[in-house]
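With one protein chain removed, the remaining protein chains of the complex are shown where they sit.
Take a look at chain A:
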Amino acid sequence: MLDLHKIRADFPILTQQVNGKPLVYFDNGATAQKPQVVLDAITKYYSEINANIHRGVHTLSQLATDAYEVSRGKIQRHLNAKHAHEIIFTSGTTHGINAVANGFASLLRAGDEILVSAMEHHSNIVPWQMLCERTGAVLKVIPMNEKGELILSEYEVLVSEKTKIVTVNHISNALGTINPVEYIIQKAHEVGAAVLIDGAQATPHLKPDVQAMDCDFYVFSGHKVCGPTGTGILYGKEAWLNKLPPYQGGGEMIATVSFEKTTYADLPHKFEAGTPHIAGGIVLGTAIDYLNEIGFDAIAAYEHELLEYATQKLLQIEGLRIYGTAAQKTSVISFNIGTIHPYDIGTIVDKLGIAVRTGHHCAQPVMDFFGIPGTVRASFAFYNTKEEIDTFVEALHKAVMMLS
């Protein structure tokens, strides 16, 4: 059981009033709020040990380097990666995907195939389309059904010797579907294809085990797991990271540089050109510690309770349709009410202090699939409450009254 009172007290932003009403923050899928320990760790870093890392002999540089590497170790253990050097600090999920897509440019030939799913975020579509343009590879799409579940029988037909990489999200940002990634990975490996899992929406809700999953790459964003914006992780199996060329050139990623030839540094530095977001990387470790202290089993159980409660309450609103009704889903509810535009609903509930996402959620193909311009998306975190859901439902009734 979660101690909600204690947890909510950890998040200073939650006590705020917005538009004269107590803030109800249901846009956790976009970004999570930050607990005091994370805020304190940022201040502590800049007040006490700020220095550039991996290059100074002086004490502060050593302290900062140690803290950065300690954080890498925390994330390695969190993901159950085999080696710490398989953990690459990035600026976020998008950066991680682009680094891998870019690396594959040297490995693909015209006619090779890349498989994405029908429910990907634009950031897991566009880098692969760009890669196809560069290499002549072909992008194929694993379709989904009306419930927002991937059609695995179609996937089995699509995945072939031509497939070089399969890239799917662990959890869909627009629909909340939890995808059967283990099965997808296993099938891809049978034909020798690599698999990248976009964990941006999954990592706030569950603790991924990259070895059990056997994925080749796993990417996520720090800001969605209560860490700072501009941070993220690319996990890659050692063999793959060694095989891929570096994404960016610069300082830190080299072994030796001359005008004739440069040799690259070993992992993980090969993929970490330039001065990174040092404070961010360190504090991401603090955020992961915070979540692990609460415990992902407890988080998942409680969020599931919120999901069931909200689903049942929302469905009582006349004309409300939920998009994304997969058997396995996380605490995300995407919906529309009758023919009311999601923008109108989002605007009215904002006036009542409630933050939800409206629009296409950077997943236009998903919206096209359902033939809608967008949805209202409420995404719950472990610090949300049933009372907040009640407030939300009440606000929706008001919005419907005004708008219809």
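As a convention for this text, a residue touches a chain if its C-beta (ideal position, glycine included) is under 8 Å from a C-beta of that chain, and two chains touch if they have at least 3 such contacts; residues count from 1.
Just so we're on the same page, contacts and distances are computed from a predicted model.
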Not-shown chain resolves in UniProt (candidates "Oxidoreductase", "Cysteine desulfuration protein SufE", "Formylmethanofuran dehydrogenase" or "Xylose transport system permease protein XylH") to "Cysteine desulfuration protein SufE"
Given A:K140, A:R321 or A:K351, the correct residue touching the omitted chain is A:K351
Chain A positions in touch with the non-displayed chain are 19, 340-344, 346-348, 351, 358-360, 373-374, 402-403
